[in-house]
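The other protein chains are all here in position, but one chain of the complex has been omitted.
A, B and C are the chain letters, set down in written order, and residue numbers restart from 1 in every chain.
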Amino acid sequence: MLVVMNRQATAEQIDAVVAAIRRMNLTAHPMPGSTRTAIGITGNLSAVDPRSLEVLPGVEELLRVTKPYKLASREMHAADTYVRTTQTTVGPGTFTLIAGPCSVENEEMILRTADFLVSKGVRLMRAGAFKPRSSPYSFQGMGLEGLEILARARQRTGIGVVTELMDTDNADAVEQAADIIQIGTRNMQNFSLLKRVALTSKPVLLKRGLSATLEEWLMAAEYVMAGGNYNVVLCERGVRTFSDHSRNTLDLSVIPPVKHLSHLPILVDPSHGTGKRDYVPAMALAALAAGADGLLIEVHPDPDRALSDGAQSLNFAGFGRLLDWLRRLAEPLGRTIN
Amino acid sequence: MLVVMNRQATAEQIDAVVAAIRRMNLTAHPMPGSTRTAIGITGNLSAVDPRSLEVLPGVEELLRVTKPYKLASREMHAADTYVRTTQTTVGPGTFTLIAGPCSVENEEMILRTADFLVSKGVRLMRAGAFKPRSSPYSFQGMGLEGLEILARARQRTGIGVVTELMDTDNADAVEQAADIIQIGTRNMQNFSLLKRVALTSKPVLLKRGLSATLEEWLMAAEYVMAGGNYNVVLCERGVRTFSDHSRNTLDLSVIPPVKHLSHLPILVDPSHGTGKRDYVPAMALAALAAGADGLLIEVHPDPDRALSDGAQSLNFAGFGRLLDWLRRLAEPLGRTIN
Amino acid sequence: MLVVMNRQATAEQIDAVVAAIRRMNLTAHPMPGSTRTAIGITGNLSAVDPRSLEVLPGVEELLRVTKPYKLASREMHAADTYVRTTQTTVGPGTFTLIAGPCSVENEEMILRTADFLVSKGVRLMRAGAFKPRSSPYSFQGMGLEGLEILARARQRTGIGVVTELMDTDNADAVEQAADIIQIGTRNMQNFSLLKRVALTSKPVLLKRGLSATLEEWLMAAEYVMAGGNYNVVLCERGVRTFSDHSRNTLDLSVIPPVKHLSHLPILVDPSHGTGKRDYVPAMALAALAAGADGLLIEVHPDPDRALSDGAQSLNFAGFGRLLDWLRRLAEPLGRTIN
Partner (left out) sequence: MLVVMNRQATAEQIDAVVAAIRRMNLTAHPMPGSTRTAIGITGNLSAVDPRSLEVLPGVEELLRVTKPYKLASREMHAADTYVRTTQTTVGPGTFTLIAGPCSVENEEMILRTADFLVSKGVRLMRAGAFKPRSSPYSFQGMGLEGLEILARARQRTGIGVVTELMDTDNADAVEQAADIIQIGTRNMQNFSLLKRVALTSKPVLLKRGLSATLEEWLMAAEYVMAGGNYNVVLCERGVRTFSDHSRNTLDLSVIPPVKHLSHLPILVDPSHGTGKRDYVPAMALAALAAGADGLLIEVHPDPDRALSDGAQSLNFAGFGRLLDWLRRLAEPLGRTIN
């Protein structure tokens, strides 16, 4: 960390900053310059709130040098992480599809979807039993009954289950039903929930928060990893900006920096990212080309009658066409769809 | 709601939209125009996902007419809501100060702060026992022990306690210790938590999410109210934008629309909004002038040694000076500081 | 357009709104409902400021139905526009590369770059003679001398020239030197400049403003087209958001809505979009997969010594590798690189 003093800073002010640094059990390295002094700081900086130095008299600003995440960082762990489930492996070289409806609506539609996906070679199905809805008057999901339906579909077809956990109360039930536990965008910084999934035996799919910086997102992953669960898969699903041409702004440009700064795999959710099924295929292909490790994508047997998010769901035929395009594009990129 | 068909829409496409509307048990009112047809929709629209109509062939776009919130809306409930605690009342005409440290650090500093605040006429103290921190390696709060310290300070000084609830597990303990239960910005759409505080007997201070629209914020209040707890106080605390001159962008401009659209009281938190103590007084005065119903403000006996957020905390002298200014400004505005 | 009255609106207020609509020479269609009245508006709405109705007593809100752009809209002009220069054609089916340095620095580097690009089959070179720089102390471009260098490179190698026009003073000179005139992101709503390029005989490359909505961008294109120049190429180059992992947030998700709403071709500039050369190839491939019609991309003979934007420029070898990848990916997509 580097404290930049302003031009008018007195020797007393510089000494006071040095003393404050030492009170934090850190080492101060004053560097006098021609117009101002800077003070380098070394030591264990992870718990320091930089702003507490910034407000001392004579301080112009404080610059942080090191990243606060460790377990999630590529600097600490150079090799790519591969996350394994019973059915498949998520990570570089492959391109994993996780497809299915927004919500579990009934057993029949889940079985139809599972059968269809298996017939297409898809090994993981997404479907929510607990649904975070912005209105209390909207369908809130089937709850535990939904989890049971998913378990039966899994048993009958062998497909893996990816489903969202919204609170610690249902952690055991979701851990048992799921092959991958999803943490939704609104809960990315629900730290109690992150600590709880850190204790489960299942991989965690961590969606990026609506306005999360890359650092905050990796720090959320760090919560899960610091608690002992190293199997984290990131998922970009659109962020909130001024832009109104789609539901959210799908930030594909986060993929190269994620790959640079972290060893964790990253998926893309073009369904939530765009909010409109017509725009999903273009963004799905772009995610593959940009280097994502897979997709989370909404598929529904009859999107126009879906209880939630039908507007962004593909029907079976549409998903089949997209799959053909993905296969064609994966080949020259040296990737295998799984 | 209004469905706008595109210019090339066929009669069959228009009929299909009308049929889809009727399947939702709503009434369709086709309005043919010179260049295109629009279709009005009436009935109970609260559970309709507008995007499911938007994707039908021939539809250009769908415009929503009614707001999705009811209990939180001024249209449904014209009179201002006043939220009462044992110590005071929050609402128009008064200007309520809720002051105190970011976290409970130990009993001594809480008692000192409570004594100081009481001596200044402040009736509500804020202090977190459970702290949402972006890093798992930062101080996470004293937990239940912190709640006990707050309870003792309350008993000794009579000051009311405002403290954050982060998860359903600790809901009973926080409900017992708090005069107002705070829901933090990161949990504004933690719907499980909102449903849980709806069941408590204490008022809820609902901070605006980092990138929440006004509608989403009022819908979060609606979750609490729909569950039976009508005592909701909103709190603006800065939103996330491109702007980097302060920690967040404090959105004072939300105050007039909140007052127009809702009957709920609204406070402002200039400490989190700016992140820098030097900028807090100006924003505190501006919040009063803009029509807010009070402030949530960080005060610490020794900010430079605070375990969290010291950079944005005022010390006692600074808070005293701000209080003088607030009193001077409140008078011509016809407001009473409490 | 639709005026939504609030529930408490009186008959007099409704009549006043109807009268205001008629004063604008428009037709009002009152539609009384069970809980409120809405008033449809038809006629020539292009010059109406919707907010002037919104502030009338009793009005809840005003919903706009029609898009304000006409010449740029696909509804008015269904067929894709192809923009032709002496060297090539920009539009669907092909994938046009416009490559070159940020600035003209001297004749030697421009000739080297032009020769290299021609050898790779690239037909259009970008290079700025006039440079918009955020600091008045930074290199501002070579000006007219830079245009002469570009003209000589064009004559010698046959490569087309794409260069930025910053003000009306230099419009004639840039029109003469350029095959395509670039309007930079900071000038997207410099309406005097848009009206001026509308009078030129050359196609216009219109970069999206840093925080322009899709509608504002198409309205800027409308300015050029309304002035008589129909040859507009859009260019997405990153927008400004809270996100700090790259210089801007490259918004590839705008491509499908652009194609849906407009007939104009759209390019992507991954160099400005990311600001970092390591991230450029991934975003270039993603742009192709997402359906863009080409790229604007920075290439420099020696990026580490560039006078501007070297950090985001590829060197010749890097560009060659990217070109190979683009060709491999273009084939299964049925696109031809030109």
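Here is the rule we go by: a residue touches a chain if its C-beta (ideal position, glycine included) is under 8 Å from a C-beta of that chain, and two chains touch if they have at least 3 such contacts.
Just so you know, these numbers come straight off a predicted model, no measurement behind them.
Participant: Out of B:Thr96, B:Thr200, B:Thr274 or B:Asn338, point to the residue that touches the absent chain in the complete complex.
Facilitator: Considering the complete complex, B:Thr274 is the one touching the chain left out.
Participant: Among C:Thr96, C:Thr113 or C:Asn187, which one is in touch with the chain left out?
Facilitator: Of the candidates C:Thr96, C:Thr113 or C:Asn187, C:Asn187 is in touch with the missing chain.
Participant: Where does subunit C touch the missing chain, residue by residue?
Facilitator: Contacting residues on subunit C, toward the hidden partner: 20, 23, 46-47, 49, 51-52, 54-56, 68, 132-140, 166-169, 186-187, 189-193, 195, 209-211, 216, 219, 222-223, 226-227, 240, 247, 275-278, 303-306, 308-312.
Participant: Considering the entire assembly, which residues of subunit B contact the chain that has been omitted?
Facilitator: 211, 213-214, 238-239, 241-246, 249-257, 260, 273-274, 278-279, 282-283, 285-291, 328-329, 331-333
Participant: On subunit A, where is the contact patch with the chain that was removed from view?
Facilitator: Interface residues of subunit A facing the absent chain: 2, 4, 6-8, 29, 31, 33-34, 38, 40, 42, 60-61, 63, 65-66, 75, 211, 240-242.
Definition applied: only the chains that are shown with their structure count from here on.
Participant: Could you check if the interface between copies subunit B and subunit C is built from the same residues on both sides, meaning over half shared, or from different ones?
Facilitator: Shared-number fraction above one half, so same.
Participant: Distance-wise, how many Å sit between the C-alpha centres of subunit A and subunit B, to the nearest whole number?
Facilitator: 26
Participant: Per the centroid of Cα atoms for each chain, what is the distance between subunit B and subunit C, given in Å?
Facilitator: 38
Participant: Two or more other chains touching the same residue: where does that happen in subunit A?
Facilitator: Residue numbers touching two or more other chains: 211, 278.
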